[in-house]
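A single protein chain has been removed from this complex, and every other one stays in its place.
After this line comes subunit A, so read on.
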Amino acid sequence: MDRFSWCDGGLYPDESRVVEKSGVAVYDGQDKTAFTNGIAILTTHRLMWRDQKNRNCVISLPLSNISSLDEQPSGFTKSAKIIVHLTPAVPGRPPGPVTYSCHNFIRLSFRELGQREFLQYMKEEIQKKKWEAETAPIPSASNSGGSSNLLPRQRAGIMGIERSIQQRNKETNKNISQAFQDLRNLMEKAKEMVTLSKTIATKIKDKQGEITEDETVKFKSYLLSMGIPNPVTKETHGTGDKYYSELAKELSSVLAKQIQETGGMMTLTDVYCRVNRARGMELLSPEDLLHACQLMEMLRLPLRLRTFDSGVSVLQTQSQNEEEIVTQTSQLVQDKGPMTAEQLAQRLGLPVVLARERLLLTEKLGGLCRDETIEGLKFYPNLFLTQA
């Protein structure tokens, strides 16, 4: 009986419940114990017993402590029993209900029958030795960690819970500091990268004559895709309007070409992603970006912020005026036949939202008309206006 220890009834991570039987009493050898009416629970790792009335009273016995099993059939006044022979007690086990016992076996008395089935399961589990498989994959590296993971679980009471919480806190702290260490390394590297790109930029300026124009252009385009060498930040340009106007200039110089390439229009979400990717470490907040874009018109930059009726915001090149879009789109629909926003998006390589906006704009100005069905919204050339 001294091999038993107190536990909270919870399972280990790899452990699973096998079978339960109520109306079971535990005998220490031949002697009766206080554990007379409870539920015997067999798991892959342990034999547990829980008091039927006081559910917090749970004792457990590792299956590794069992050497052999015997069956004792029921008699006239006796219920059937399983005799569990135990290996010698291991010193240093967690506290249990009995500190010392002279018996080398315990008996489980089944008052509500079912001992045969239970015995069968016990034999199977002891043969499978799942508890060994569980400890094997955890290598020696976390030997201390492994045992400290398991031990607090076996500790009962508030102390046990507190200690496990403490343990968890410690580990989280360690993880966080580790993660930040990585980030610090990255930041140091990033600084190097930025200085590197700066030096390259100045080199290009100095050697303008020596390398051919072609190479310079190529080099510059590399730099552009690499990032923004001197990003406008609040540190360098202060806060308020000055910052935003500088930011607007930066945005328009970086994005003008890209927007031109993507059909003269880019959603603000895309702008946000691209700019932040180019800026690398000095990330922009969405608000700052929006403020900067709103200033573009005032600063007479080649880009403009535009909000469609549907609420979609885009940056577009100044040259992209409405009439052009309308004529382009209606011409396209006339040539290629009726199309949905998705089809137009595919044809022009635009995001669907923008394609949709184009169609709606064209419709608004009378270039197209719509056919709305369950299959979706399709746009047709506006024959109502063009055909008599």
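The definition used in the following text is that a residue touches a chain if its C-beta (ideal position, glycine included) is under 8 Å from a C-beta of that chain, and two chains touch if they have at least 3 such contacts; residues count from 1.
We adopt the following convention: contacts and distances are computed from a predicted model.
Choosing from "DNA-directed DNA polymerase", "Proteasome subunit beta", "Putative synaptotagmin-like protein 3" or "Vacuolar protein-sorting-associated protein 25", the protein name stored in UniProt for the chain missing from the display reads "Vacuolar protein-sorting-associated protein 25".
For subunit A, the list of residues touching the undisplayed chain reads 338, 363-366, 369-373, 378, 380, 382-385, 387.
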